[in-house]
Every structure is written in C-alpha cells, then in structure tokens.
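Accompanying notes for the structure given below.
A single protein chain has been removed from this complex, and every other one stays in its place.
Letters A, B and C mark the chains in the order given here, with residues in each chain numbered from 1 onward.
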Amino acid sequence: MTAPLLYALAGAILCGIGLFGLLWLSHLLRKLVAFNIMGSGVFLVLVGLPQHQGGQDPVPQALVLTGIVVAIAATALAVVLIRRYYHLSGLTSLTGEPASREGAPE
Amino acid sequence: MTLNAWIPVFALMTSLVAALVIFLLPEKGYRLRTTVNLGAALVKLGLVVVMVWGVFRGVDYGLSFTMVPGVTFVLKADALSMMFAGLSAVLWLLTTIYAVGYLEDSPNRSRFFGFFSLCVASTMGIALAGNLFTFFLFYEMLTLSTYPLVVHRGTEKALRAGRTYLIYTLSGGAVLLLAIAWLHGVAGDLPFREGGHFIDADPEIHRSLILIFILLVAGLGVKAALFPLHGWLPQAMVAPAPVSALLHAVAVVKAGAFGIVRVVYDIYGVEASSALGVLEPLAWLAAFTILYASVRALSQVDLKRRLAFSTISQVSYIILGVSLFGPVAAAGGLVHLLHQGLMKITLFFCAGNYAETLGIHRIDEMDGVGRRMPGTSLAFTIGAFGMIGAPPLAGFITKWVLGSGALAAGMDWVIAVLVLSSLLNAAYFLPILHRLWFREPQASWPEERFWGRLETSAWLFWPPLLTAVMTVMVGVLASLPFSPLSWAELIVLREYSP
Amino acid sequence: MIAFESVLVLLAVGLPLLYPILALRAGWARVLRYSMPVLPLPALVLALATEPGWQLELPWLLNGGLWAMDELRRLFLLLTAVLWAVAGIYAVGYLGAHYLQRFCVFWGLTLAGNIGLTVAVDAGSFYSFFALMTFAGYGLVVHEGTAEASHAGRVYLVMAVLGEMAILAGLLLASAAADSQMLSDLPPAIAESPRRDLMMALLVAGFGVKAGLPLLHFWLPLAHPVAPTPASAVLSGAMIKAGLLGWLVTLPFGDIALQGWGTLMLGAGAVGSIGAAVLGVCQQRPKAVLAYSSISQMGLMVLMVGAAMADSERAPVLFSVIALYALHHGLAKGSLFLSAGMSLPAGRIRRAAVWLLIALPGLSLAGLPFTSGALAKLAMKEGLAEDKLDFALGGYLSPLMTAGAVATLLLVLRYFWTLSGTLQTGRNPPMLAAGWLMAIGVSLMAFWWMPWEVEGLVKSPLWLPAPYQLWALIWPMLLAVALAGLTLWATRVVRHR
Partner (left out) sequence: MTLWLMAGLLFTPLAWAVLTLLTDFAWGRVVTWGGIVVQVLVSLGLWLAVSRDGGFYYGLGGWEAPLGIELRVDGLAVTFVLLTAVVASACGFHAGVYIDPDKPWHRYFWPLFWFLWSGLNAVWLGGDLFNLYVGLELISLSAVGLVALGGKAAALRASLRYLLAALLGSLAYLLGVALIYGQFGTLSIAGVVFWLEDHPVPAGSGLALALMVTGLALKTALFPLHRWLPPAHGIAQSPVSALLSALVVKASFYIAARLWLELGEPLGNLAAAQLVGLLGSAAVVWGSWLALRQSALKQVVAYSSVAQIGYLFLLFPLTYSVSESVSQQAQQGITLQVISHALAKAAMFLAAGNLILSTGSNRVDALTGVSRFLPFSLFSFGLAGVSLMSLPPSGGFAAKWLLLQASLGSGQWWWVLVLLTGGLLSAAYVFRIYRASFLENSETDEFYHPSRSLEVIPMVLALMAIGLGMVSEEVLSVMALPFEEEGSP
C-alpha cells in the first residue's frame, strides 16, 4: 500500500460519499456540496492512481488544475440558479411543488 | 447523361414541382392554381406518351445513382411501368379537372391540390421505380401524401378513417421494409428485371425466399386491400370524391397490386415463384378476396362504401391474374390494372356527382336519378356493367382473358370464381341501376344545387363521361395496337421470354 | 359487292346502336318515335338482298371480330328484322308519352343486340350482342313501372344474369379447348373435349334461359305479359329465338352423335310443350297464355334440337326445319301478341273481320292448312320421321308432336277466349293498326316468299299439303276443338249448378 494508492482509495471513498449525497439529499445546496465532494474524490483518484505505478507524473496535476476551474464554474452557475430558483418559487429542493407547473406560453 | 435518362425524372418532376408551386400559392389564386394543375397534368401526359412510344421501340429510359451504401436509386421505364404510368397520367388529368369542380368554394384548396400532386408524383415514382428500394421510397411517400387527402374534411369521422388508414398502411410499410431489407441481405440489390432473378436460386435460400415473399405480399397486400388487410379501404370513403377516385382507381390500391406484380415478375420471376410454390396460395387468397368483398358489398347501403368493397374485390383480379402461372392469365391480370382503374374512377366520379349535385350518399336515395342526371347515370351504368363484366366493356375483356388464361394454366376453378364474382357484382350493381332508371324520383333531393344548362357543373360532368367512353373503347377496341390489352400482351411477352 | 354488304351490316348494327343518341335532346322525342320502324330496315335489306356467304373481318373488335352470314343466320336475321320492323310501326302508334325516350333507348339497344348476335361469328361479339340484348331487354320488360313489372323484371334479370354467366363460362371453356375465338371452331372442339358434358351443360342451360327451357322458363310468363305490347311481340317472337340460335351455333351437332343429350333435350322438349300448355290454359290474361304458348312452341323446337343432337347425320336437315319453324313461329306469335293491344272497331262486320285477322295467325300456329304453320308442321313431321332418324327414342317423337299440336291449338283457343274478355271497343291509332296488319300480312302472306329451305321434306306445291298430310294436320286440331268445347260445356254445367 503506497501513499498514492491510499490517495486514490480515499478519493474513491469521497466519490462514494459525494454520490450518496448527490442522490439522497434533497436540499439543493447540500447536493451542490456533495457534488464538490465527489469532484474532489475524482481529482484525488486522478492524481493518485498514476503515481502509484509510474512515480511522479505532471500531467494529472495539470489536468486537475483544469478540472478545478471547471468545477468552480459549475458551482458558480449552480449557486446562481439555486438562488434565483429560491427567489422565484421559495423552494430549496426539486421535490416540492413549484409556483407554476406548466410552461407558460413564451 | 442523355436526354433519355432524364425523361423519367421530368415525368416525376412535373407533378412534384406542381405540388410545390401549389403549396406556395395563396388560397385565392384559383385561376393560377388550376392552370398549374392542368398544365402539369398535360405535360406529364405528353412525356408519358413519348415514353410509351419509346418503350415500344425498345428505347432505354432510366437513371440510377447510389443513395445509401449498397443501395441504388433507379428510375427506369419498361413496358410494365408505362402501363401504370399511362394510367396515372391519363386519370390524373381527368381527376384534376374533376377535383377543380368538386372543390369549388371549399376551404383548404391549396393544401388539397398540393398533396394531390404529391400523390400523383408518388404514383409516377412507383411506376418508374427500377428496384424494390426505389419502389418502397415512393410507396411510403404515397402513404404520406394521401393521408392529408383522406382527412381533408377534418371531421372526426374523417380523422378516424385517416388513423385507420395510417395504421394499416404504415404497418404494411414496416413489413414491406423488413422484407426488402431481408431480401437485400440475402440477394443484394436487385433491379427489376424481366424474367426475375431467382430462376436458378440456390436451394439453400429457398426457405428464406418463401418467407420473404410472404412478407412482401403482406406488406403490399395492405394497399392492394387483400383479405384480411382490407379494413382501411371502406373507411377511407369519407374522403372527398376525387380522392376516393384516386385512391381506388389509380394510386393506392394499384400501387399495392402493381408492387405484387413487380415482385412476382421482376424480382422473383414468374417461373421461380411458381417453382417456390408461392403462387398458388396467392391465387387462392386473391380468389377468396374477390368473393368475400363482393359478398360484403351486397349489404352496404352507402354508395361509396359499396363501391369500396367492389374495389377490394376487383383489385384482387389483378393479383389473381399474375398469380396464375401462364402468359394469358397474366395479360388478363395486367390489363385489369388499367381497366379497373377506368371503370372504378367512372363510378366514383359519378358517386361524387350525385353527392355534390343532389346530396345523395345512400343507395336508397337514388331512385329516379337517371331522369335528373342522365349523363352521369349513363356513365355510372357503363361503369357498373363494366364491373359486372358485361361485354363488350373493359371488364369483359379482363374476365375473358383471365378465364382463358386460367384454363390454359389448368386452374379451372378460377372460372367458377369469375362467374360467381360476376353474379355477385350483378347482384349489387343491378339494383342500383334499376333505381336509377326505373324508379320514380322522390319528391325532392336531399340537397340540390343547380349549375345552369348541364345537369351538374361542367367540371364534374365531363370526366365521368370521358372515362365511361374509355371504358367502352378499351373493351371494344381491345385488339388495336396500344390498347391496354395489346400492351399487356407485350409486357407478358417480354416477361415470359426475357 | 363485299363493300356493299359490309356497309349494310355495319349500318344494320350501327343504326339501332347509335339511335339512342337521339334521346340526348329532349326536343327530339318525335323524331325518336317515328324513326323506330326505320331501325331494322338495313338488316331487312341485308337479309333479303344479299346472298349468304359473305363475311366481314373486324380485327380491331374485342378479341378479333368476324361477322358473316349463312343460310341459318339469314333466316334468323330475316325474322328479327321483319318482326322488329312491324313491331316498330306498331309501337309508334302504341306508345304514350310515358317515358318515351327511355323506351326508345332500350328498344334501339335491344334491337342492336338482337341483330348483332345473328351476324356475329366470333365468340366475343356474339356474346357481347347477346348480353346487350339481354340487359337492354330488361328496360323493355320493366317499362310500365308497375310493381308487377318490377317483380317480373327482377326475375328476368336474375335468370338472365345466371344464363349469361353460364354462357360465358361455356364459351370460355369451349374457346379455350378450341384455342379459337370463332364460333364455328367451337362445336368440333366441344365434341372432342374431355369436358364436353360440362361445356354442353353450361351452354344448353345458358341459352336455355333465353329459349324458355323448362325449369329455366320462370321469367318468361312473368316478363312477356307485363312488357308493352310491341316489346312482348319481339320478346316472344324474336328474342326468344336468340337462345335457339345460340344452341345451333355453339353445340356440336354435325360432329358427334350424343344420344344422352338428345334424350335429355327430348325430355325437356316434351315437358316444355305439354307442361306449358297445361299451365297456359289455366292463365287468365291473354298475354300470359301467349307466353306459355311460346314456351310450348319452343318445346317443340327443343324436340328437334334433341333429335339433331342424337343423330349427327340428320342434323343439317333438321337445322333447316328448325329455322323454318322458328321463322313461322316468330311471325305468328308476333302477330298474336300485337293483337293483344288492339281495340275492336264498333261495326259488327268490321269486328268480325278483325277477329278473323286475329284468329288466322293463331290457327296458323296450330297448323291450319294453307298457312305457314301447316308447312312448318309438315316439315317437322318429315324431319323427325322415325324411319329416317337414328335415335333410340325416335318412336316417341310422333305422338309428342301430335300432342304438341293439340296443346298448341288449345292454348290458341284459350288465348282467344281470354282476349275476347279483355279487348275493348274503340279506335286504333293508324300506325298501330298498320303495324298489326303488316304483322299478320307478313305471317300469312309474305312468309311464302321468304328464303326458307324445305327441299326434300315437303312435296310441292308447298302451300297445299297432300291429302294424307291434311288429315294428319287436321285431326289434332279437331281433337283440340272438341276438348275445348267439352271444357267449355263442363264449366258451364258446373257454373250452372
């Protein structure tokens, strides 16, 4: 059991936790956090797994950097949407009844 | 490419372009629309005449290109296709004239004539298709372009009929597609060829070939209204009269029958089909359809429905003819393709005239109409007698040739079918004729309209009379060159000695 | 010369065929009416002025048409033309304005069919004309529009269609066997075909409907009486013979001896001639009586047909007798039918004269000496003479003929009886009277100049039977008169009590 493999395993566990949260929790912000946790897990795997076999590898680190940028963008968008959704419907989850159900004519 | 390659394309394009132009015309452009319609019909007729002459002399018309990998799109004019093309070209002209009169002052005419032209373009394509794939292409196009015509009235009943129509035809299309794809997998891309492809087919694929044949007939049989796939036809009667005329006489049912002819002769080859043992069951099925539909027709009280069942019965003559193994019978079947078209279109025109002029839809309302509308009734009478097979009309020629062919092929039972069917035809047509001519008219017609000097609008008056005259002529002059019978014999000559 | 005949035959068929065009304009009703007698004239000229043997090829027609003329056809054509002509004249006076145009249209079409079928030699056009006559005849039958006419029309149509189909099937089978469309090729082919009996059954039955063969005759007593009088005349005089002609030209007579079929036809003829008489004398209406009389007379002809079937050697001779008999019967029966539509004049003498004229064709039918009937009966007797005929049942023919003769006169007497009850007093339209007179004249006088053939059958002078023949003709008549008198007396007695 090398350290990188440990990272990878930890990443896998984080993934699991994130997945659980994403599917199980209903509050949108919690879902968002769960997504971020899962993302971190994936990044860990991405960095950890290659180093377990081939030693230092710069490529995954570059990838993860990019990945984090993407994740931040996604999170930002999600937050904006959740906020506006709450603003319009007063709901914090997708399961409740929103104010207007049918798509009004455009 | 030479001009000859393009003539079939032009023939196709005349109605296709007409369709597009008509779709774009405003609803009020009555005069222009009529001009476009009739002009296109005349041009097409001219092109068909040119091709008929050319095919007779042995000129090759056709073009092909690869459409989907492994499959070619082929347009080709041979004797058989010219028979169908000629039918549709002539009758399109007349039906257009009729439809112009019939739909006067009714809404949605642009839509109607647009799809009408599309429908004819598909029919032309079916006639000129050079392989099964191309055939299928236009076959489905026909389904789609006739749907709006069937539901044209937009009533609940019309829409229900349209749904039935679609369920039948699209399912049939799916089966046909399966069969064609399978055949393609088994034997590759087969062009229609006189004499067929499977005369010396590998015995290993015989089983597949038989199954494919069954599927093909099932797919095509929907449009040809073979029992038990005929259910849509009587329902489609809610369509306006020109549409019924077109559906029954030219386009839809004929497309199915024509397809079966193509499959038997130009894909399998009549000898191979006979050797596979698929022809005789087909003949039995056709015979049964002939009788069954005639019996059903007896009990119909709606004129158009009765005519519809009559169509089901009559179209099976074509199939019966091709499924009897023998050149004479084949000529009988093929010639009926045209004869039935002429006779049935006459009858439907007349039915339309009665409905449009006097508001008559039911047979028991027809008492004494012969006095009010002698011209139409005369045409109706000729059409009905033609259907019965009374000499010297078109139907007689069919029956005579078909009967002789059946005897030559050693299938004597066909004579019994022919005789029985004629009796049944007489049983459901003659009472109508009696009403027309010998009953006293009722005090008033359901909804009478007047058009001045003639008994009805001139647009409606002349087409049935013309087709009635043609019904007589193709019968009386059956032995002239270029008569339908002679042409059918030419086809058969080429099919049996490729 | 060929051209002359070709033009004439085309005219003979084409004129009545195109005549209905006149009905297109409502204003032409008069033209329509007065041109009725003209229609059969080309056919008449054709029958009288041309020698048989010409033929006209019409390769474009149907499956290849051929029209031609031989001795047999010539007599049938003559009968048709003459009868239609006099009936046409009669009709001009007879018809009212009631659906005149419609009647004329069907008249012309029926006539075209009737003439056409006598000249057509190919199966296609023969059958076409036959069918045209049949279907157009429906229009004549139901013309009056009464419930009875409709009923009669329905029966007529059903049986006619059945007959047509039998003919179609028979012709199809035969022409397939012969591999030819010409009628003259059919009989030999039928004779040799393994399906001979089927074909013969179909053709016998098919034409038998028209010819009033027993059990196929039901339409006849219904249809003939309800039709307008001139139409009844041609129905019973000319059109009924078309069935006979159909047999003669399609069945194998000279080729093979068919004892079985001969026997069958003999039986049918016997049943027809006697049975129809039994039914006929029970009828109340004169035209119904005449209709049964037609069936009865056709029964006699069927006897000859049966004999011709049985003995192929004798067939040609019998053919000419049949033709002669048909001609005689057609003319006489036509006259009788036309009489049914007459009105009696007021004066006693004129009345008697009219009655005499009415009676003469009837008696001619029964074989009164010096009439066509006597000649026909004698020819028939000679033709069916037992010793010359190779037919197992030949011995029954003579008594049957005698019985037939008795039956004939009984029916004629019954006709007079019923007619006397229905004839009304009044004036006849001139054309009607003219037509009637001409019919009787033709039947009694002109007949003798017609081109029939009885060579070797009847001793000359033809119109004067030999004494022993005279007795043979007369005693059945006497018997019939006696029977009639007895019946009359018996009814009086019964009624008195």
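Details
Note that a contact is a pair of C-beta atoms (placed from the backbone, for glycine too) under 8 Å apart; a residue touches a chain by one contact, two chains touch by 3 or more.
Since this is a predicted model, take the numbers as computed values, not measurements.
The absent chain, not drawn in this view, touches the displayed chains A, B throughout the complex. Checked against the hidden chain, the listed residues B:Y61, B:W92, B:F113 or B:Y147 yield one contact partner: B:Y147. When the omitted chain is restored, the residue from B:V17, B:L63 or B:A181 that touches it is B:A181. Considering the whole complex, the residue from B:V71, B:L91, B:A225 or B:A297 that touches the absent chain is B:V71.
Not every partner is drawn; the one left out touches subunit A at residues 8, 15, 18-19, 22, 28, 31, 35, 38-39, 42, 45-46, 48-50, 52-54, 57-60, 62-63, 66-67, 70, 73-74, 77-78, 81-82, 84-85, 88-89, 91, 94, 98-106. Contact between subunit B and the unshown chain involves residues 23, 65-71, 73, 107-108, 110-111, 136-138, 140-141, 143-144, 147-148, 151-156, 158-159, 162-163, 166, 170-171, 173-175, 177-178, 181-182, 184-185.
Note that in this section only the chains that are shown with their structure count from here on.
In terms of inter-chain touching, the protein chains here follow a pattern that is not a line, ring, star or complete graph. Among the chains present, the centre nearest to the common Cα mean is that of B. The most distant chain from subunit B, with centres taken as the mean of CA atoms, is A.
Averaged Cα coordinates give subunit A a centre that lies 107 Å from the centre of subunit C. We define each chain's centre as the mean of its Cα atoms; on that basis subunit B and subunit C are separated by 44 Å.
Only residues 385, 388-392, 396-397, 399-400, 403-404, 407-408, 415-416, 418-419, 422-423, 426, 430, 434, 437-438, 440, 475-480 of subunit B touch subunit C when the two sit together in their complex. Residues 59-65, 102, 124-125, 127-128, 131-132, 135, 139, 142, 145, 150, 153-154, 157, 161-162, 164-166, 168-169, 172-173, 175-177 of subunit C touch subunit B in their complex.
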